[in-house]
Every structure is written in structure tokens, then in C-alpha cells.
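Structure in C-alpha cells, see below.
Removed from the display is one protein chain of the complex; every other protein chain stays in position.
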Amino acid sequence: MGKKLTARKAPEQKIGSLVAILCIIALYIFLFCLDNVLPASNGNVQMLITVLKKGAIYALVCVSMNLLNGFTGLFSLGQAGFMLIGAYAYAIFAIPADQHSAVYQYFDGGAIQFSIPEVLGNVLGKNGGAFLGALICIIIAGCVAAIFAALIGIPVLRLKSDYLAIATLGFAEIIRAVFQWNGLGKITNGSNLLRKYTNFNDIQIQVGGTIFKLGTIFPFFIATLSILIIVLLVTSSYGRAFKSIRDDEVAAEAMGVNLFKHKMLSFVISSFFAGVGGALLAMFQTTVQAAPFRSSMTYEILLMVVIGGIGSITGSVIASFLYISASEWWLRFLDSGGVTLFHTHFNIPFFRDGFRKVVFSVVIMVIVLFFSRGIMGDKELSFAGMIRRLRGKKAVPAAEGEEDAQ
Amino acid sequence: MSEKRHVLQVENATMQFGGVVAVNNLTMEVNEGEIVALIGPNGAGKTTAFNVITGVYQPTNGRVSFYEKPMVCNHPRGKMEKLYKGQNPKMYVHEHTLAPTPDHITKLGIARTFQNIRLWKSMTVFENVIIAKHMRAKHNIFSSTFRVSRKEEIRMREETEALLREQGLWRVKDDLATSLPYGLQRRLEIARALATDPKLLLLDEPAAGMNPQETLELASFIHDIRDKYKLTILLIEHHMDLVMNISDRIYVLDFGSLIAHGIPSEIQANQHVIDAYLGVVEDE
Amino acid sequence: MSAWISANLPYLLAGISVGGQYALIAIGYTMVYGILRLINFAHGDVFMVAGLIMVYATASLPIYISVILVVVATVLLGVVIEKVAYKPLRSAPRMSVMISAIGVSYLLQNCALYFTGGLPQVYPNIPFLSKVVQVGPATTKMVTIVTPILTLVLVFALVALIKYTKVGMAMRAVSRDFETSELMGIKINNVISMTFVIGCFLAAVGSLLYFTNYNSVIPTSGAMPGLKAFVAAVFGGIGSVPGAVIGAFIIGICENIIKGLGWTVFSDAFTFVLLIVILLVKPTGIFGEKATDKV
Partner (left out) sequence: MKKILALLLAGLMVFALAACGTPAEPAETEETETTEATEATETAASGDTIVIGVYEPLSGDNGAGGKQETLGMQYANSITPTVDINGTTYNVKLEVADNESSNDKAVSAASTLIAKGPSVILGSYGSGVSIAASDTFGAAGIPAIGVTCTNPQVTDGNSHYFRICFLDPFQGTVLANFAKDELGASTVYCLGQLGNDYDQGLINYFKQAAEGLGMTVITDSFPEGNSDFNSYLSNAKNQGAEVIFAPTSISYAQMIVDQAAAQGITMPLLAGDTWDSNVVLAATQGKDVTVYVTTFYAEGGDVDFENGFKDWINGDSTNLANNGGDDMIAAVSVMGYDAYYVALEALKAAGSADPADVLAALPGVTYTGVSGEIAFNDIGDAIRDTAFVKQANTSDNVWDFVKVQSVAE
């Protein structure tokens, strides 16, 4: 009977997975072309690359927050704090040794005097060192964030709903103050920027005599991998247990789900990926400072999660790409005093600095008010589901559906 | 199995909320294979007793043993030492305090249903049942996430399928739990409890909201599952027909205290019980 | 001794005054939470907008009319926000309403940014409040002394209102049980509007005091006081008015003592540490009611 069960994958699902994989491949080829074939001098390619990178990073962070808020029902607002930890942990271990005196200019070159990409670079060559070193630093970043989460979680996860939210929010603020403290300056550089560490531009491969840049593929690679792991987790037995806690804690406990253990797992894993996201953000920004990781960053992530749909991974991914593109790219013309259409410039009186943000917040309000369950609700966008719908069959709840990658 | 073992022993259990004594010095036992009913008027403390047994509340005083091994034990402490209104405050002072969480107790082999159905709303019937299998599966978060313990997952799915088929819920397996009709929801809650492989099943008003026909079916259903899964059953119920029909023994609570216990015919004749119920034999 | 007092009195004065301002904002949080179970993230920004209205109003109107205008306009703003952003979501999941609150907060901040052009606006001097006075060895603005007194007066008035008037009774009923109150014929919408009226009225008064003390209004002016006030509300047990006030004073005073002790880096962090410690000891705050989940 068991064989029947596992073997009985619907044909749509097979096709769906195939389409999803093809799409990922196509996406990666496109990203590769973006970095290497399309002219780098073209500003719009630059802009597209920027938005895609940042979108991928936020997609990962949103999914990690969704795991906590959407799938486990833990209302936590500490995401920016864990991203901060990840960003710092990454940067600290990836600053080349000879740059320490410049970066830690007020702290005698800092306490840590080696760089993982560099150490590896001595063995694997510069490119290999940068790639593997960045990877290891990212994992370290995730682990440090996870360790912090485990320590915070022990006391804090006993709290319920809004009290948990405010406690985690407070924790994020505490972390920010600690990282800005001059007392830890030898490690965190106090209020000053960490910079010069391995960033996306350093990720490249050399085939023969040509160098191929992988700066855009890299964040997508990490984000896809991380999101894939989260998807696997959510669809596993543990993921179901998380959802049972979200739906009804008392019933979950009565059915043998250890609340503390599962909440802790979800919290730690979510923080791990928030840390990874923070590390990627550090790579993207090329500088790290604690100041931007304030509570408004958490709110922004939460907004994306809710716009995408709480409990929908594809929703989070879609929403973060849309959000980042809209806020950082598509709406920028609103700031510039007018629009240029068909080679004519129209001056529009309201269009001045800040109008973009006003319009953007109005758009957000409209979405929140009229699509209060978000773009996707708690459903997933799946190719299998689409095929089914196209065939006019009855839609099956999407939990079993295949993920589309990004 | 000549002599019957005590599956559950509740000794001197008192549950006090602030100054309110919800359960007072309750002592009861359930033997292997029995169907025992806990009855009493509304607000008598029946569900509170269930919550004490299943670890939702820690009793203020008293002990609960499962298969003659202490499982829950407490005595009045801290603020409660002065506030305590129940009996035997010193009785368990020298014993180890035991306060397992509900999931721990479920793992020992006690499963329950809820008075107001508590199914997982956003999940399908199938998922509702398979989650109850989660705790006994041999896996950890890594093996489960990376599908290393796929065999375990397959086993869980098979067992869930078997259980759902037995309970006649297979054809609705992909429906949302909350979209089922009321009777099926109750049935699903029992199925979910059974999925935890319990030895003792606690049913909190399984017949609430059912018509006489359904109630009649429920009686035989309870008998069936008792025999089939070798269960011991403790239930709270207001439908006296059902209670009298299926119970081996009955405990009667009123205002938190035990006022009577015995076989159904004894209870029916007991004046205390009649007084307590006076006119409110059947609710709803 | 007198040297010690003259050295430390300013911290205490600052603490009490800050506490009073937090208290006035915190009441808005706590009342809305008590009734709607909503963390009204926009409240801090309503407070900021009240400051801006004052700045713009005094540009063309005499100061006393401006003060009245500020109070009226702020109350109106609060009610409008409730009607537009929260009411349509009454049956939606709680998270959606909260997101709506965050959205409103964004909108208010961004509108403020648009209108002020991001420049700090100088808050006008209110004649009586801005006067510099001598308190023992310390010099301070009149508003520092007025704040705690006015706060306490308003809080007592509010507590009396909640306790003895019909609308107060309705509020208490609604905060107990939303559905039942509705069934009992209480006009929920009126009660909720009333909550926002009171909350915004106090925020407006708070903004008059706060910005007289710290005379600069920027679009994010409301964020920190809002967050602190919310912490104060949680600290005292969210939903409880006296709790919020006591929490606010404790936080205001502690914060300034910490600054005086030289731990300035951690003055904000300390507030949150205090909060987390309190929550661990009393998971629902000092005066919060224990949440009972009927099984």
C-alpha cells in the first residue's frame, strides 16, 4: 500500500516540478547573461541587477519570517536584530587582514586579524577562496544568529502573542545598542562602518582566460537553496507540527507536540536564515552599520510577508520582489518633478522628493485594506496547480503542490 | 490478564484557582479495559479534572498515577499555602513534585478530545490525523526535512490511511477539517486521538450536539474502538442514556466534589445524584 | 547633600517629565489594545502629526486658537484613521489589522516627510509652558513641572470617566467581551470611536507638552516616544490605564537615572531589558490580567 501512496504522484505534479526546474534553469541562465553578456555600462542593467539582488535577499528574509509568523504562529518582531547579527558576523570574518587597520581605524586594527576568504584563498586561489570563504562566512553568520536565538528563546518563547512580539522587538533594539557600543569596538567597530569585506563583486570564476562574474547568481543561489530548505521543512512532519501549533496550541500539545521544543526549533531556524539574509545584505551593501537595522526594517519585512500572504512561501517571494522593485525602482520617477513620456517632459506639481513614498504607502494601504489576506492568502503558487486549473480539474489544496523556485 | 490493573488513579486531586476550588479532593480510578463515565451538572469540575489528568493544569494538591506509576504530583506551595481551602495539604509534601507538560502525558499513552472541538482549522482531515503520529515517529528535524527518514514518513502515511479508512473518513481526507459536518468533526477528533496510540482515551462530551440516533451509534462506536484498540476509556457526558448504556462504572461530581460512584444502576438510584441533577438531567 | 541634590535633581525632573509625556501617549495604546486587541502602531505618528499641525497652525493663527485646533484636528485624525483603516478589517485576522496600523504609520510619516521636505520644524513657543523657571538648584522649562501634574489630573479624570460614566462602563464591557457586549446592545462602533477620541486627545495634549520641551518636529519624531510609550503600556499590563501610567513613569525615571549613571549607550536598551525581565516574572505586565484559555 505504501508504494502505491508514494508512487502515486499526480502527472500534473510531475510536469509541474519539471516546469519549475526549467524555470529555475532559465532564470539562472538569464542572471548569468545579466552579469556577463549584457553591457555592464548600461545603467538599466545595473538597476535591474541591484533590484534582483536585493529582492532575492529580502525574499529569503521574508520566507524566514513567514516560517515563524506564518507557519508557527509565533508573532516575533526580532528579524532585524538577527539580520544585524548575521551581517556583522559575516563582515567580521571576511575583512582581509591588510584592511583591518583601515577599517578598524579607531580601534587599532580590531581584535580579529584573519579573514576566512583570504585563508582559503591561499589554498584555493583567489576566486575559489572568495566563493568558499563567503559561503563559510554566511553559514557562520547563520549559526551565530541561531545561537543568539536559542539563548533569547529560552526565556522569551514562554510569552504569548503580543508580549512575545514586543519582547523580541526589544531584544532587537538591545542588540543594536550592544553592537554600537565602543566597548566592543575591537570586534564590531562601534558606530563605524565595517567594509572592504568580500562582496558580490568578488564572486567570480575564471574559465581559461575569461572571468565570469557570478555576483547576481550568488545571492539567488543562496536564497534558492535556503528557501528550498524551508519549503522542505514546512512540508515535512515537523512543518505540519509547526502548523498545528499555529492553528491551536492546546490541541497541538494534547496531541503530543512538544510546544517549547517546536517553537524553539522554528525560532532558531528562522533566525538562522535571517542571519544568512543579513550576511547577504551585508554583501549587497558592501558596508555594514548597525543603524539601519532598526525596528522599521522588521516592519517592512512584515509588510512584505503580509502583502504576500501569511503562510504562503511563494507569496512572500513574489511580494518581496514586487515591493523592492516598486519602492526602489519603478516609483522613483515620482520624486523627479515630472515624467518623461514620448520624449516630452511633463512637469507635475506634486512630483517632488518624497512623493514616491507617499504614493507607495497609499498603495500599501490599498492592498492591506482590499486584500487583507495578501496576494496569495495561505495558498501557494504552483505549476502543478496551474496545470490542474488549466485542465479544469478540481483544485487540490496547495500544500502538496510544488514550489516554483523564485 | 486475570486481575485488572489500574490504568489511572487520581488521588486527592484538588484544583484551586485563586480562591475558587474547582475540583476538591477527587479520588478515582479506572481499570484496564473499562469504560468509566464522569458525570455531574454544568460547572461541576469535570473538564477541570480532565485538564488535571492531561497536564493542562497542574493540580494544587494530589497525585495522578498512570499504570500505577506516579505521573502528576503536587502540593500547595508559595501563595497557595495560605490560600489553600482543600483537604490534605501536607499529604504530598514529601513526594517529588511531578508536572509533565500535556505532550509528555500524551506520549505516555493518554489521549483526549475536547468539549468544544479543537481541530486544526486550516488543515485537511489527513493532516489533522498524521500530526498526531508526529511524536512517535523516529526522526529528527534534519532527517525529516531532508527526507532521510522517508520510510518513517511512509509508515506514518500508511498508518494514517488505515486509521482513516477504519473510521470512515478516508473519502473526506482532503477536505478541510472544519468543513466537515459536526458529527464527522467529533469522529475526526476521536480518530486524531487514536492516532497517538493511546492506552487511555479521555472523551469530553463526545455526544454533545448529537441527535438520539447519532448518540445510539456513538455508543456502539465507543464499544468498538475500546475492543479494537484495546483501550480504556474515561468519558464526560451529559446524555444519561448513553452513560448508563455504555459505562462500566460512573463517578459523579458536584461543585468539585465526588458525591457518588458505582455501577450505573446504583447511580440511578442514588438520592444525592438525583438532588444534584434535579431537573437538569439533560442539557441542550 | 545639597550638592548632591543640585547635581541629581535635573535627572529626576527630566525623568518625571518624560514619564508624564510617555504616559499620555501610552494611554492611547493601552485603551485601543484593551478594546480592539490591536497594537496601534500609528499612534506615535498621530502624536507627531499633532506636533506638525501646531507648527503649521501657528504660522497663521494666534497661539491659543492653534492649541485648540491641534486638539480638534488630532482627534479627528484619530477617528478617521479608525474608520478608514481599522473598521473595514474588523473581521479580518488580527495580523492584518496590525499591518494596517503599520501602513498608516508609514503613510503619516511619509506625508510628513513630503510636506516638511524632511527638514526639522521648529516648534513654536507656548508662552506659559516655555518659560524658564528655577526649581531649587535646577533650571528648567515650566513644562517640566506642568507635565506630571497635568498628566495625573487627566489620568484621574479618565479613570473617573471609565469608572462612573455610561460610556466608560460600555468601554469596560467591550474590553471584557466584544461579542457579548454587542449582543447586549452596546454600540460597539461608538465605543471604539470614543476610545480613539480619548487616546488622540491625550496624544495631542502630550504632543503640546513634549514638543514644547524638545522643540523639533521631524517625521520620525513620533517613532521613539511611541515605542517607549508602548513599552510602558506593556510594562504596566496592556489594557490597564493605571498600569500604563505607572509603567510610563517608571520607564521615564529609570531611563534618566541610567543616563545619569553614565550608561548612556544603553539607556534605550535598558528600557527593553527591564521590559523583558518584567514579562518573564509577570508575563502579562504588572497590572495585566492573566489570560485564560478555556480548554
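Letters A, B and C mark the chains in the order given here, with residues in each chain numbered from 1 onward.
The definition used in the following text is that a contact is a pair of C-beta atoms (placed from the backbone, for glycine too) under 8 Å apart; a residue touches a chain by one contact, two chains touch by 3 or more.
The structure displayed is predicted, hence computed values, not measured ones.
**Student:** Specify the shown partners of the omitted chain in the complete complex.
**Tutor:** A, C
**Student:** Check each of A:H100, A:R246, A:R294 or A:R388 against the chain that is not shown and name the one that touches it.
**Tutor:** A:R294
**Student:** If I consider the whole complex, including the chain that's not displayed, which of C:A223, C:I251 or C:L275 touches that chain?
**Tutor:** Touching the chain that is not displayed is residue C:A223.
**Student:** So one chain is hidden, and I want to know which residue out of A:I21, A:L48 or A:M264 touches that hidden chain in the complete assembly.
**Tutor:** A:L48
**Student:** Tell me, which residues in subunit C touch the chain that this view leaves out?
**Tutor:** Touch set of subunit C with respect to the missing chain: 7, 10-11, 13-14, 18, 113, 117-120, 122, 132, 138-141, 210, 213-216, 218-221, 223-225, 256, 259-260, 262, 264-265, 267-269.
**Student:** Please give every residue of subunit A in contact with the chain that is not shown.
**Tutor:** Against the left-out chain, subunit A lists 23, 26-27, 30-31, 40-52, 54-55, 99, 102, 105-106, 176-177, 180-182, 190-193, 195-196, 199, 201, 281, 284-292, 294, 297, 317-318, 321-322, 325, 328-330, 332, 335-336, 340, 343, 352-354, 357, 371, 373, 375-377, 379, 381, 386, 389, 404, 406.
The working rule: only the chains that are shown with their structure count from here on.
**Student:** Just grab the chain with the largest centre-to-centre distance to subunit A, centres being mean Cα coordinates.
**Tutor:** B
**Student:** So which chain ends up in the middle if you average the CA atoms?
**Tutor:** If one averages C-alpha positions chain by chain, the most central is A.
**Student:** When the C-alpha atoms of subunit A and subunit B are each averaged to a single point, how far apart are the two points in Å?
**Tutor:** Whole-Å distance between the two chain centres: 44.
**Student:** Just the number, please: Cα centre separation of subunit A and subunit C in whole Å.
**Tutor:** 34
**Student:** If I count partner chains per residue in subunit B, which residues reach a count of at least 2?
**Tutor:** Residue numbers touching two or more other chains: 56, 114.
**Student:** Multi-chain contacts in subunit C: which residues touch at least two other chains?
**Tutor:** In subunit C, residues 295 touch at least two other chains, as defined above.
**Student:** Can you name the residues of subunit B that touch subunit A in the complex?
**Tutor:** Within the complex, subunit B touches subunit A at residues 54, 56, 101-104, 106-107, 111-112, 114, 118-124, 127, 130-137, 139, 141, 144-147, 152-158, 161, 174, 176, 192-193, 195-196.
**Student:** Could you list, by residue number, the parts of subunit C that touch subunit A in their complex?
**Tutor:** 33, 37, 39, 41, 84-85, 88-89, 92-93, 95-96, 99-100, 102-107, 109-111, 113-114, 117-118, 223, 227, 230-231, 234, 238, 265-266, 268-269, 271-273, 275-276, 279-280, 283-285, 291, 293, 295
**Student:** Where on subunit A is subunit B touching in the complex?
**Tutor:** On the subunit A side, the touching residues are 1-2, 5-6, 229, 232-233, 236-238, 240-241, 243-244, 246-248, 250-260, 265, 269, 311, 378, 396-397, 399.
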